[in-house]
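One protein chain is absent from this view; the other protein chains keep their places.
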Amino acid sequence: MRGVLIGRFQPFHLGHLAVVRALRAARPAEPLLLGIGSAQASYTWENPFTAGERFEMIDAALREAGLSDCPIVPLPDIERHAQWVAYVESMLPPFDRVYTNNPLTRLLFERARYAVESPPLVDRARFEGARIRDALAAGGSWTDRLPPAVAQYLLRVDAPQRLRLLRPGAA
Amino acid sequence: MRGVLIGRFQPFHLGHLAVVRALRAARPAEPLLLGIGSAQASYTWENPFTAGERFEMIDAALREAGLSDCPIVPLPDIERHAQWVAYVESMLPPFDRVYTNNPLTRLLFERARYAVESPPLVDRARFEGARIRDALAAGGSWTDRLPPAVAQYLLRVDAPQRLRLLRPGAA
Amino acid sequence: MRGVLIGRFQPFHLGHLAVVRALRAARPAEPLLLGIGSAQASYTWENPFTAGERFEMIDAALREAGLSDCPIVPLPDIERHAQWVAYVESMLPPFDRVYTNNPLTRLLFERARYAVESPPLVDRARFEGARIRDALAAGGSWTDRLPPAVAQYLLRVDAPQRLRLLRPGAA
Amino acid sequence: MRGVLIGRFQPFHLGHLAVVRALRAARPAEPLLLGIGSAQASYTWENPFTAGERFEMIDAALREAGLSDCPIVPLPDIERHAQWVAYVESMLPPFDRVYTNNPLTRLLFERARYAVESPPLVDRARFEGARIRDALAAGGSWTDRLPPAVAQYLLRVDAPQRLRLLRPGAA
Amino acid sequence: MRGVLIGRFQPFHLGHLAVVRALRAARPAEPLLLGIGSAQASYTWENPFTAGERFEMIDAALREAGLSDCPIVPLPDIERHAQWVAYVESMLPPFDRVYTNNPLTRLLFERARYAVESPPLVDRARFEGARIRDALAAGGSWTDRLPPAVAQYLLRVDAPQRLRLLRPGAA
Partner (left out) sequence: MRGVLIGRFQPFHLGHLAVVRALRAARPAEPLLLGIGSAQASYTWENPFTAGERFEMIDAALREAGLSDCPIVPLPDIERHAQWVAYVESMLPPFDRVYTNNPLTRLLFERARYAVESPPLVDRARFEGARIRDALAAGGSWTDRLPPAVAQYLLRVDAPQRLRLLRPGAA
């Protein structure tokens, strides 16, 4: 058995890390893959970071947390939802279980008879990608919502400046 | 510094494994990434295995060889060579060195000022993807050209049958 | 002469059926083709059903209504409007007349010198795709807005559940 | 149960018609769909006719032969074989049986647990698309290899001239 | 040194012309290229005119203004921002300076170490594409916001009618 957790990780925050930690603790013998969704996207407000930058963030955060045995695989979108499961099956090594809170992902994998589970979301008011992107752009507090390695990385690539420029209405 | 080795790995054979082993030995402190080229392709004579199947083969072979610290990243082709370097940069975490024997890959990364090195090829008469695919389809000897874990995997998915059907002219 | 009626048919409802019946009655000697627009789309709020599911609905409804002599052809979108007419011409058998209430479709086919007619819309308050999707998701009344064969089909594939999950904001 | 026969039909010839007639006779109660493969292609040597032209040929030939109850559905190619079955499932109404002599199509649908059957090929020396295209371009005999309605259609669109221009090496 | 000014030019208005005139005056020895962004788009509210129509408008306006030595190059969008600079580099002759008021364009070209300058915007209340499209659709005053040659062209292709039909909510 192998499990897959798919997310866009824009950016990878403490809520994501808590999910990975909980899944590894609950099923230590079951390998866990992380799939980076919308991997083709970057430099937009919804998807500011490239797949490679997200790989780097996740890799650094997992190492820091002692969870470095999870392969990370970028998954560029395909436009056709009816082929999504077949596409993911062709891009990832075999898996049996899908962890997701996205209703469409759940619907599509359940139709294909996968075990689908919803990992509990931790404190969405603080740990949600959209809110953290807002904080990055607006100058709010964000470093305490991220694994330290991610916060350092985002400073190094000057993420606040990038988010300010990508914010809808910027000019 | 991080190095990248890009190949199609159709299939991942002992020649590939020898290269990975040599690179890890030569630069033990430099992380090495494996990029799976033409990741979108499968079920063709040139690219019989999906990216996920190739991931599985490589992962099993590296574990078997005690080299399991190399991330494996699928890279679907883009059609436009002039954007290839920018594309790879956006899909992979930062890297400085590219290992390749492909003249186009060398040309494009050198133009972008990367360090490019050609890993020595081991016994091409035996360890070359096209010849191994021929042997799989024609019933020649192939298990001794592959890491044991890959040979087992190919038997499990009945690769000889698949290759026979995909061979040009099959009907 | 052949006529073409293009729609997304998400789902195919009594308003659509009334249009087909009226066109067949008005020009019984002129074959009528039904083109399924946005055929590549599915499992979204705007386009919940695959082209194949829509084919099945339309086919069943036309048989039920004794109108089964209309070929049904899926038309995946192309992104470039300036090529839309040439694209439809290449996908459909020859036609001379286009029935549409979509202003862009009208504009493009008129520029290419086709006869374009707007079939009268029947009771849009009840017979409009978006409202019927709302009713499917929200538990409102919907079976009486659909041909019986379509209503049965939607129950069989559990369309209300699908629509609830696809509704914007679902989680 | 519904059956599907997928071909490129470049052009639709007497061999195709014999297959359709045999399948309808063998299973009169099982509806039969014709899928036009490579529907996006046209004006090439391998695929000289548009999907719409092929639809017209097939429709005319089936009417002429009293077999007009087979829906005809264009299927533009997708590049990714691993998603081919999921794609066809999304474009066609539900089906259970696939008729094909193409080894890849057989492989992919069998893996997805469909019943796959190979319709007997009739006199391939005469009834094969490539040979008929050669005859069209070279001025050989071709009208007697086609249903009369198709032969008439090809004369009407001046197919011999088109094939001459598309033949590799034409200038 | 060569400079590039990228815009969508929907339509090309007096604000654009003022920018071209100012840039030519400031650096008469530096050739200036005009890149037509979103060149693949047309017949939408945001992009009503084809790349060819925009080429025609710009060409006529520059001739009228005695500025006809600026090549005009259509640039169809690519979806992947991380490859945008590499893409533009492959489509245009060599250039060193980019003129833009778009924050994303600035961000991407600065990261690639280009000189980026923001040409001063002239009277945005009157000279802005979206407002001029509104005026075209709504019957407001628009001819005085355009170079005479563009105004004539838009009358010739009946742009007001096109814009009325493309306006969101038209039916």
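All chains are identified by letter, namely A, B, C, D and E, in their written order; residue positions are counted from 1 within each chain.
Everything below uses one rule, namely that a contact is a pair of C-beta atoms (placed from the backbone, for glycine too) under 8 Å apart; a residue touches a chain by one contact, two chains touch by 3 or more.
Just so you know, these numbers come straight off a predicted model, no measurement behind them.
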Can you list the shown chains that the hidden chain touches?
B, C, D, E
Please pick, from C:E30, C:E64, C:E89 or C:D134, the residue that touches the omitted chain in the full complex.
C:E89
Which of B:G66, B:P103 or B:P168 contacts the chain that the document leaves out:
B:P103
Per the touch definition above, residue among B:A82, B:V116, B:A135 or B:V157 touching the missing chain:
B:A82
Need a quick check: the contact residues on subunit C for the chain that isn't drawn.
78, 80, 82-83, 85-87, 89-90
Touching the hidden chain in the full complex, which residues of subunit B are there? Just list them.
79-82, 84, 101, 103-104, 106-108
Name every residue on subunit D in touch with the hidden partner chain.
40-44, 50, 162, 165-166, 170-171
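Quick note on the criterion: only the chains that are shown with their structure count from here on.
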Which subunit D residues reach two or more other chains?
80, 82, 89-90
Among line, ring, star, complete and other, the chain contact graph is other
Chain pairs satisfying touch are A-B, A-C, A-D, A-E, B-D, B-E, C-D, C-E
